[in-house]
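Below is one structure. I have some questions about it.
And then chain A:
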Amino acid sequence: MASSSQLPRLPLGPERRVQLMATCLCDAFYDDVAKATVEVLEHAGVTVDFPEGQTCCGQPAFNGGDWPSSRKVVRHTVKTFAGETPVLVPSGSCAAMLRHGALLEFEHEADLPAVQHLARKTWELADYLVNGLGLTRWPGRFEGKVAFHRNCHNRGTASEAASLALLQSIEGLTVVPFGEAEQCCGFGGTFSVSFPHLSSSMGHLKLDHIRAVKPDYLVSGDMSCLMHMGGLAEKDGQPVQIRHLAQILRDALVNVGHRA
Partner candidate 1 sequence: MSTERNEILARVRAALAPLPRRAPLPEWDHELIQLRAAQPPGDTWAQFFQRFAAVNGTPLKSGAELVALLEQGGWRRGYCDPALWPALEGFFPAAFQVETTFDRARVDDYDFGITAAVGAVAETGTLILSDRGTSSRLAALAPWVHVAVVRPDQIHSDLSAALAALPDDPNIVWVTGPSKTADVEGILIEGVHGPGVQAALLLG
Partner candidate 2 sequence: MATQLIDRFAADLPPDKRASVYQSTKATHEKRTKLLFDHFADPNHLRATAGEIKQHVIENLDTYLPIVEAKLAANGAKVHWAATAESACATVLGIMKARGATKMVKAKTMVSEEIGLAEYLGKHGIEALETDLGEFIVQIDHDHPSHIVRPIIHKNRREIARSFEREGLGDYNDDPGTITRRARKFLRHKYLAADVGLTGANFVSVESGRIVLVTNEGNSRFSLAAPKVHIALVGIEKLVPRDRDLGVLLNLLARSATAQQLTVYTEFISGPRAAGQPDGPEEMHVVFVDNGRTEVLASECREILRCIRCGACLNVCPIYRQASGHAYRSVYPGPVGAVLSPLLAGKQFPELADLPKASSLCGACQEVCPVNIPIPDLLLRLRARGKAEGAPRAAVASPPMGAWALLASQPAAWKAALLGGRLLNVLPTKFIPVPALRAWEEKRTLPAWQGGRFRQWMRERRKS
């Protein structure tokens, strides 16, 4: 999905303003990631709107093959994030759903143009900061060794390089490479419960590679991968410290006394 064709984006206007899609996972489990996203964006001078009617991007049903159910949710999302203001998602996976997946399931639907419009104004966080706003480095300071898991939905997109550029620019932070980094963590949405053995085997392989380089934090742009890997590691009795990219960026600011 990730490396497939994506529509070119609508140009960003002069006003730095976004509609935040917090994602269902942050809504339910990871409130601090959504908060960090807001603080990071505000530090970058961006006004953050939060449409209260938002729910989910529709991906669970889309991946599960239940496209009629997924379309119902996507239609709701299209309505909720109306207008020209860009939509900002702190998740490569939800961004990919809106940028690409939704287009597949709306191919033969009359309201395809509205879905295309949403696709063209949707940004993943790191991509927005680097390629939308033109940031080349991130201020602040963060002491620590970080293993960066490039979530598969960012495969072949601008988000991977953008995430790494931001992380590597932070004073005190070291990104440590690990083995088979191109491989999937095994989450895969409903795959994680339909194929529990495969999903957990893939996750353990990933964790083995990550633990081998002894990072202080496992960082990604997607809470779904982190929830999976963090949950596996905890179940093993060998927990890893998981952090969303937005949390690292926010903490780097906090560490030098910036506070939005």
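Quick note on selection: all candidates are chains of the complex that A comes from, given by their letters.
By definition in this document, a contact is a pair of C-beta atoms (placed from the backbone, for glycine too) under 8 Å apart; a residue touches a chain by one contact, two chains touch by 3 or more; residues count from 1.
Predicted, not measured: the structure shown is a model, and the values here were computed from it.
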For chain A in this complex, identify the touching candidate from 1 or 2. 2
As the complex stands, chain A meets candidate 2 at residues 1-4, 22, 24, 26-31, 34-35, 38, 50, 52-56, 58, 60-67, 69-70, 72-73, 75-76, 80, 101, 104-105, 152-153, 155-156, 180, 182-184, 186-202, 205, 227-228, 230-232, 234-235
